[in-house]
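Only a single protein chain was left out; the remaining protein chains are all shown in position.
Chain naming follows the written order as A and B, and within any one chain the residues start at number 1.
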Amino acid sequence: MTGPAHTGSYLSDPRVRPMEWLPWVLALVCYFAAPTYLPLGSYILIMILFALSLDLILGYAGIITLGHAAYFGFGAYVAAILAVRVTADPLIGIAVAGISAGLLGWLTGLVILRMRGLTLLMLTLAITSICYEIANKATALTGGADGLGGFNMKPILGLFKFDLFNKTGYLYCLLFLFVAWWLVRRIIYSPFGASLTGIRENVARMHALGSPVYQRLVAVYTISAALAGVAGGLLTHTTEFVGLKVLSFDLSGDLLVMLILGGVGRIYGAFVGPVVYLLAQDSLAKQFPEYWYFGIGLMLVLVVMFARGGILGIVDRLLLRIRRGNT
Amino acid sequence: MLTRIIACVASMIFAASAGVAVAQTVKIGLISTYSGPTAAQGDQLDKGVKLFMKLNGSKLPPGVKVELVVRDDAGANPDNAKRIAQELIVRDKVQFLTGLVWTPNAASIAPLAAEAKVPFISMNAAGVGIPYTSDYFARVSFTLWQSSYPLGQWAGKKYKRAYTMVSDFAPGHEAEEAFIKGFKESGGVIVDSVRVPLAATDFSAYMQRVKDAKPDVLFGFNPAGKQATAQMKGFADLDLGKAGVKYIGPGDITTDEELQGMGDVALGVMTVHHYSAAADRPANKAFVAAYKKEYGANLNPGFMSVGAYDAMQLIFDAINAQKGKMDPQATMQYIKSYKNANSPRGPIAIDPETRDIMQNEYLREVRKVGGQLANVEIEVVGKMVKDPWKQLNPKK
Partner (left out) sequence: MQGFASSLVSVAFHGIAYGMILYVISVGLSVTMGLMGFVNLAHGVFAMTGGYVMLSAMSRYDVPFPLALCLAFVLVAAASVVLERLLYARLYSAGDLEQVLLTIGLIFMAVAAARLAYGTLQQPVNLPPYLKGQFALFGRDFPAYRVFLVAFSSVLVAVLWFGVERTRWGAKVRAAVDNRAMAQAIGINTSLLFTVTFALGSGLAALGGALGADIIAIQPIYPFENLITFLIVVAVGGMGSLRGPFVAALLIGISDTACKYWLPQFGAFFIYAATIAILLWRPAGLFGKASQ
């Protein structure tokens, strides 16, 4: 097999390759090897899930958005409000967060997905900003700028308590990430996934083929929003607090940067990007807050100029070169 | 400077995690705002902490060392702050948590500190209800009720109609509530109230609203820093002073480090607060002199620097009292009966019942002293004031 080997698509072999088990093995190794890093670890897992949801619409369906935080934040706030007012059961919380974010995704998707390009970008931005403003102003419900806390999640299934070391939280996030990964993978290797790629590559031709472009986009947008909502709910449950940041434009921007850093449209870019970005941030940002941002910016510019495809793109090219060297 | 501290700290953490036990090192987790739009406030805390460490960093029992683990919360960002605190507790095993510019951040950390039994001292975050949510929380800064309630009572006797304009977050709401209660008790009338977004930089539309309502007095509150200057600028741009409106508020609106940049429009602004760099207490004169020596003659310490300085003093006193063998419960017992007669702001103490600060509140006016703007203390409006809100709302 030649070319980018990791890019999943309808035409490639849908069986799980041995390499694809690597992230899960690593995640479990981290659980035992670095127990004091689990709060950070849970956050990274959550961002991977969030990035995966973005990859589905950006990498596969070609929807450029700067407003994906709307669904993440909506899920996070729904989970928190539910925990404060109704029930602090985590599984119910995740289900409700996912479903309501999916609903929001479906409703907004119905309205905005007829647009393309800058108009679509602006609409996603405006939707996030509206959500932010509502969360900021509806203080009775959301706590406004002070954030919403003061709730304690019940143990999962009544058995596993959320602890200070975040051991439970880590495995909890890992489990949901695994389910999401399986789901996204199924979608990508399906005919539905193939039609999404077709829309990304050439909308006009897909229309000509009689493919229901708009319906397909709405469907994938809804799924993606639901996944983002689950990620938001996980954040609420592991930190037992939610603040306005989860709805901010910065978060959408950071997420986009992480995904692109890893590599767009190849599932595992969403794994590599957040890990590299957040680990670097954790170790470097403390020492060099200014240089660190400068470095991230410079790296983005260099990636765009010389290394489109992100880290995994570079890996692909290196592998290709090695193989060529061998033959 | 910060990098050097952190690098040093990082190597210490590494040494500790590698199993090399450092005897009797007390670790203090310091969470403050070093980046983002409100880094100026974090800088105030940082200056207070560093000055204390320079002057008193070695005043410890023999064999005991103190190690600061500094982390950045990047602004009012509670979920991030909570994760940082969790990491400080779990990964760095700190014995104190302190710092905190922002109330939302402190509120999210407080229950965690109780769960982990880590004494948590607020250097600035003033949200009035936080002590009720955590038995391991104590505060050396202030509450808005301490300043705004007496200010309201005082203003109600002099003025009839008041307009309030506060930043839209918990301390702002508290300042508004406290002032209105005090003002009405003294017979005043509130014309209208407006809450301004925390991130606002242009106040002219809000100030126009005030101008058109023609009150006698405008009560303002903002989280100090650049917000204080921006609000003052809005007041000046619309010439509210000439329109017959008096500008008053807690000391945050004329915070000492920003005061020179506000210009002469600040002259005559009346505030009630616990600290002024211009106060002539000997302890304060020594503090201001040391501060200027360290950071330049043009820079005045603001109340946040003093909060940080006093918090470090309290932590060091607690360490000395237990000779470096820290027991969280004993520390909290010690803090509950803590008194410091020599703070730059005058005598301070911790209220044993609420673990909140008790301190004098001064009525001040901005005047020119030696060509420089200064918050001149006119009278003491309350001696060793307990937080009025907790008197009105005792914990059930």
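Going forward, a contact is a pair of C-beta atoms (placed from the backbone, for glycine too) under 8 Å apart; a residue touches a chain by one contact, two chains touch by 3 or more.
Since the model is a prediction, treat every value here as computed from it, not as a measurement.
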item: Options A:Leu164, A:Leu209, A:Leu279 or A:Val304, residue touching the unrepresented chain; value: A:Val304
item: Candidate in contact with the missing chain, chosen from A:Ala27, A:Leu82 or A:Leu123; value: A:Leu123
item: Residue among B:Gly129, B:Pro197, B:Pro328 or B:Pro347 touching the omitted chain; value: B:Pro197
item: Touching residues on subunit A - with respect to the absent chain; value: 58, 64, 66, 111-112, 115-119, 121-123, 125-127, 129-130, 133-134, 136-137, 249-250, 253, 256-257, 260, 264, 289-294, 296-301, 303-305, 308
item: Where the unshown chain meets subunit B, residue by residue; value: 35-40, 43, 194-197, 199, 201-202, 204-206, 208-209, 212, 226, 229-230, 237-239, 242, 261
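The rule is simple: only the chains that are shown with their structure count from here on.
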item: Subunit A and subunit B: spacing of chain centres that average the CA atoms, whole Å; value: 38
item: Complex contacts: residues of subunit B adjacent to subunit A; value: 3, 6-7, 10, 17, 34-35, 70-72, 76-80, 82-83, 86-87, 89-91, 103-104, 107-108, 111-112, 115-116, 127, 133, 168-170, 197-198
item: Subunit B-facing residues of subunit A, complex; value: 36-40, 43, 136, 144-147, 149-150, 164-166, 235, 239-243, 245-246, 285-289
